[in-house]
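Note that this complex is displayed minus one protein chain, with the remaining chains in position.
Naming follows writing order (A and B), and every chain is counted from residue 1.
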């Protein structure tokens, strides 16, 4: 199964992944990027955003803790990566929660060509122009059971010409033509801060190693996060959040194609 | 014992707790907020501070790593929460250590109505207008044994009409009328960065779930931190700081009313 081997491409190519991201979960993002075999660099100054994007194999823009200075750097880095041909991944954290986030997300989407956008269902619904029930940075409960996640992902992917990944109990990844459903993962992942951000960083690592296969890269990244969550829960979930977190980083750093293939609950929609 | 049940209210209500806090310990703050059953959102842009405060059940302002932009957001968020009737919690990290921190603390106290202020004895003495021996962000040794902690807490609580929580070997919580003493905790908590900040985040979670009982909420939050520290020490303290930290997050995520009741060393002053 070719898709599972994309993890070996990450470990072989060690893509440099430029992050402009939030300061809450940045350490976990750097550590999962290293854990999956890529190399993270975090740099958010206007003065160097283009330089750093220009030497990177992928750029991750995450608006978890936004301010005018970093929002401007996101635009600069995104455009520089577009020019250089490096894929750009967007995590619209908290889209729908404030006018400022909404305007920033809109500006980024209109000025930067994204390879992949990953969010929870509330964030993606907001991006798609639909009414959403976002609760801060978590998905609203009324949104989670929405049966139309697949349609939203598919039509938004077509409209923006990029891969859309909606993560939740069932993850949905669509490029507008193909749509994959992933039933891996564990509910305990929602009890740790940053598991969404980490998933986006994994997408950056995978798409940096496989820039011409953004759909497959996103599927394999989302799969990796879910399966690592399952392995971590089996090992340490009963102990509590701190042990689960360490086990999650253990699992990501130990993941390989064979494990992905064995554990994947992947289907086509 | 009604006070211990406040933890169940946090887990049932899952209050959204808006933090404007430092980047050193922010990840631990987000994780304890999740661990105790609430939902954290960190947002420090001037442009969205009022919006985010307006959708939150509590606001936590922590001046650990301050700058003019975030200080301004603290004022905006604090006032917005005051208007909306959501409780605001203040952690005057390092008060006394620089003129800038002192001025910022004074401005916040004069313009925002706080529900709870939590600090170490040096910080609270400084806020109370007393000479203190703060050593950076840790309490000065000459301050720690001060027998007049209870009087300081009580009179400052009266003056500012808010709950004052002084944490240390013995924690003191006072609303000016009632004063509680808590002898839980473990000295090893001082060997980890951010255990004070995490305690303040727990106060935010508890007071967000029980906004009309800020004294009881603060007592139960401080108790939770201390008891989690004891449980973590029993489990992993001998192993060193890294294991102790993971065990602390485990303990917070597993805490319940029965455990609090069994282990509380709580008395009235």
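Note that in this section a contact is a pair of C-beta atoms (placed from the backbone, for glycine too) under 8 Å apart; a residue touches a chain by one contact, two chains touch by 3 or more.
If you're wondering where the values come from, they're calculated on a predicted model, not measured in any experiment.
Engineer: Just the residue numbers, please: which parts of subunit A touch the chain that's not shown?
Structural biologist: That gives, for subunit A, the contact residues 16, 18, 23, 26-27, 30-31, 34-35, 39-48, 51-52, 55-56, 69, 245-254.
Engineer: Touching the absent chain: which residues on subunit B qualify?
Structural biologist: 22-25, 27-28, 64-68, 94, 97-101, 135-138, 191-194, 239-243, 245-246
Rule of thumb we're sticking to: only the chains that are shown with their structure count from here on.
Engineer: Mind checking the rotation angle between the two copies, subunit A and subunit B? C-alpha superposition, nearest 5 degrees is fine.
Structural biologist: Angle of rotation between the two copies: 120 degrees.
Engineer: Taking each chain's centre as its mean C-alpha position, how far apart are subunit A and subunit B in Å?
Structural biologist: Measuring from centre to centre gives 32 Å for this pair.
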